[in-house]
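The other protein chains are all here in position, but one chain of the complex has been omitted.
Lettered A and B in written order, each chain numbered from 1.
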Amino acid sequence: MLLQHLINGLSIGSIYALIAMGYNMVYGILELLNFAHGDVYAVGCFAALGLLTMGVHPALAIMAGIIVGFVINLFVEKLAYRPVRYSGRVTPTITAVGIAYIMRNAILKIWGPETFAFDIGVRGSNLQFGGIIIGTLQIYILLIAVSCMIGITLYLKKTKTGQGIIAISQSIPTAALMGVPVNRTISIVYGIGGALGVIGGILFCIYYDSIFIGIGFALGTIKAWMASIIGGVGSLKGAVMGAIMLGLMESMVSGYVSTLYKDAIVWLLLIAFVLIKPQGLFPAQVAEKI
Amino acid sequence: MMNLAANRKMITIAAILAACALPLVITDEYALRVLNVFFIYSVVALSINLIVGFCGQLDMGRAAFMGLGAYWSAILAVRLHFPFFVAFLTAGIFAGLVGAILGFLCRKSSFDYLTLITIGFNVVCQVVFLNWIPVTNGAMGIPKVPVPEFFGFAFDTNLRFYYLALGFLVVCYVLIERITKSKLGRAFEAIRDDSIAASYSGINIQNFKVLNFAIGSVFTGLAGSLLVHYTQYASPFNYTLDESVYQLQMAILGGLGSLPGSLLGTLILVVAPEISRSFYEYRLVFVGFMMVIMMIYWPNGLLGKAGVGERLIGIMRFRKKEPEEAGR
Partner (left out) sequence: MTELVKTEDLSKHFGGVKALEAVEMTIRESEILGVIGPNGAGKSTLFNVITGFYQPTRGKVFYNGVEVTGHRVDSVVDKGLARTFQNIRLFDQMTVLNNVLVGMHLQIHPGIMETLFRDPGKGQKEIEARDKCMSLLKYFGLEKDATLVSGNLPYGKKRKLEIARALASDPKILLLDEPSAGMNPNETAELMQLIDGINRKGYTVVVIEHNMKLIMGISHRIVVLNFGKKIAEGDPAAIQADASVIEAYLGKEED
């Protein structure tokens, strides 16, 4: 049984990891507590749903959803975040809250609060290993998540834009002096963050065969935060580790303690965790220079 | 400047007198009810202002503390038959204690952690209100919360309650204003503007953040308690994250850092959904747009420093172009 919970936790955790990664890329650059991450990618997921119900081929629908997430985040960054980029901490965070509410209510307006079936036609079979059930779907999800993570890591390490992103996350003025196109690079980061979010969100929908408004905030943004609390806000490595630990933790809590109180218990564990590790397991920040 | 200070006092007293006389003009029960709710939410907005506007700590879970005050008070009054003022006062203390503990846990954490933890705490409280049935009565909530009563005098009509709520607001406002203008308030503002420089002025940042959070929570808890005795019903669905965000917008709309602003912001956001059905339906969309647009164009809100209000006054006074003066 324990092993079963571990496996379930791992596959849910790897979805969280994708979402948290997109989230933390953005955070690493602007230190913006992006409230809107989940609600923006939820728009992408619902767009995919819309196309699916219109009979579009699932692969195309998913691609389109990812592009929608990418594009929306580009626009949101340009229109809403860029003007307040240098206005301290409170102001941009509140802007992001505003965006989250606009996106969420836009979805609610079009689709309402119902849960829809999300069927892309891949019915995974189950593999049995002496009582332990592993869905082939779970294996696919793990593979997709891992390849996205490797892809992003390579992108950051090997490409010029990736290096620019790293430079910007260390210091925007210095990066600008070194000739990194700051605005364009930040746009790209937002776009990628949105796209990664949609991938994670759609994996979610596939995993649960369904989609509803909560995949954005409740299952997306909040999980990304929880992962960041464990791993350290703004650290990519921390996000992935934190997300996997979160998946395991949730699976254990609902397996052994209580499904009803799952969220509350996980939050309480996190609040207690902050006591011991106020900056997470992998603190990203270095000593402030004065 | 001296002149201004004396004027301010006169204006304040005139405003209070006018508020006392208002029920002579407004006799409509429905309107009185809206005003009563406005008075109580004003205190919530003021407490948010104290935490977010003055100390720069982005608390996104104020509704949880309202809920704590409300449930504490309801349980004490309904289940344990305590008199109103005991339930009310201890509700403030209870919320303040919880605030102090939560603040203490986050005292070493960064800005983001505090925000995340307050959100998490809001979620935890909501789950508990909804599911801890033996104590909170779950989704049914706690009905029949008694109306406020002092020594046999019951505030059982909208009119009677009007004066209680008004008095509550005035006392809270005066106390909060005094706090913000004291050494304590200056320390909060110093932490907001530059926490490093604040610690180099000898301020123990961690302690003052905890203190700020605790004081704010006392007021939020008191407001939650009073509201539940007014509506006579504690419902677990009144203390959601959406509710917290709506309350935050009250303080933002009026101007973070401006106490009169909090009243104005609350007035607008309490009255608007009452007069416009569609505002009520789309209130969270409106709040979303307001937040984005205001942060970009008027981060200081209607009455904050260099906010819309001050700019209008500035235009009316034809002031020469000089470095702007602080509003105190």
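Worth pointing out:
Here, a residue touches a chain if its C-beta (ideal position, glycine included) is under 8 Å from a C-beta of that chain, and two chains touch if they have at least 3 such contacts.
Every value quoted in this text rests on a predicted model; they were computed, and no experiment measured them.
Every visible chain touched by the undisplayed chain in the complete complex is listed here: A, B.
When the full complex is taken into account, the listed residue touching the unshown chain is B:I203, out of B:C106, B:L166, B:I203 or B:L226. Contact between chain B and the absent chain runs through residues 1, 175, 177-179, 181-184, 186-187, 189-190, 192-194, 196-205, 257, 305, 323-326, 328. Contact between chain A and the unshown chain involves residues 286-287, 290.
Rule of thumb we're sticking to: only the chains that are shown with their structure count from here on.
Chain A and chain B, compared by their mean Cα positions, are separated by 33 Å. Contacts from chain A toward chain B in the complex involve residues 31, 33, 80, 83-84, 87, 89-95, 97-102, 104-106, 222, 225-226, 228-229, 233, 260-261, 263-264, 267-268, 270-272, 274-275, 278-279, 285, 288, 290. Chain B contributes residues 52, 56, 58, 60, 102, 105-106, 108-113, 115-117, 119-121, 123-124, 127-128, 131, 196, 245, 248, 252, 256, 282, 284-285, 287-293, 295-296, 299 to its touches with chain A in the complex.
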